[in-house]
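Here you go, one structure.
A single protein chain has been removed from this complex, and every other one stays in its place.
Take a look at subunit A:
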Amino acid sequence: MNIVVLVKQVPDSGTERQLDSSDNTVARASADNVINEMDEYAIEEALTVKESQGGEVTVLTVGPDGATDAIRKALSMGADKAVHVSDTAIHGSCAVQTSAVIAAALSQLEYDLVICGAESTDGRVSVMPALLSERLGIPHLSGARKLTVEGSTLKVERQTDGGFWALEAQTPAIVSTWDTINEPRYPSFKGIMAAKKKPVETKSLADLGVDAGSVGLATATSQVLDFAGRPPKGEGVKVTDEGDGAEKLVGYLAEQKLV
């Protein structure tokens, strides 16, 4: 079973992240960029499926040149090879445009299964797999907390409020994973060394046959008009419990008419 895992490089969600005031896009150059944490679960799942079904795991990333770090991480976990779509024209693309680029790249690959994270930690739009499913005409099994492969039949437990939905579809298909699906492995030393020799193919929009004018800020389907830091909250009150903490807490709630 050939699997493509979609991996995005994002600014570290544990640090202060910013938009760039020159064009209202994510400030990626100045950020501490890492692999989208949610995609590690997708990689782990792809490797698990490969271990039971055989085949190859290809990593696909659309992002600036610096995104090679995320690719290396995926390769060091055990993916076999990578495709990196990088083209300055893509800068500032909306999700709709990005999905056209990813779909074009997928069309040049052989896959039975595409696995991706349920959301990125920067855009958090959490629709990329649905957009790709729509564009490629393949089924989407979304929000998986469990994936079972039985021949060409895929079974997914889609996590819901207080339970799950049992989903079924045939390959080729796209599966998006939640962080409840597995525990991603750490790259081993051997894995890190091996990753350095694994093939990474870089493709431009021209290689994909995508018109550069159809992507990027100028033709994005939505536009950020302006942004601002969230207004700072008024300085909060902090009390130390000296036997009266509960009383003060309830006093605050009463004052705010919350009890």
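Keep this in mind: a contact is a pair of C-beta atoms (placed from the backbone, for glycine too) under 8 Å apart; a residue touches a chain by one contact, two chains touch by 3 or more; residues count from 1.
Here is the rule we use: contacts and distances are computed from a predicted model.
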Handout entry: Chain not present in the shown complex, as UniProt names it (candidates "ABC transporter permease", "Electron transfer flavoprotein alpha subunit apoprotein", "Starch-binding associating with outer membrane" or "Methylene-tetrahydromethanopterin reductase")
Key = "Electron transfer flavoprotein alpha subunit apoprotein"
Handout entry: Selected residue (touches chain absent from view) among A:Arg135, A:Arg185 or A:Lys198
Key = A:Arg135
Fill in the blank from the handout: Those residues of subunit A that touch the unshown chain are 13-14, 16-19, 24, 38, 94-96, 99, 118-119, 121-122, 124-128, 130-131, 133-135, 137-143, 158-170, 173, 178-180, 220-230, 233-234, 236-241, 245-250, 252-254, 256, 258-259
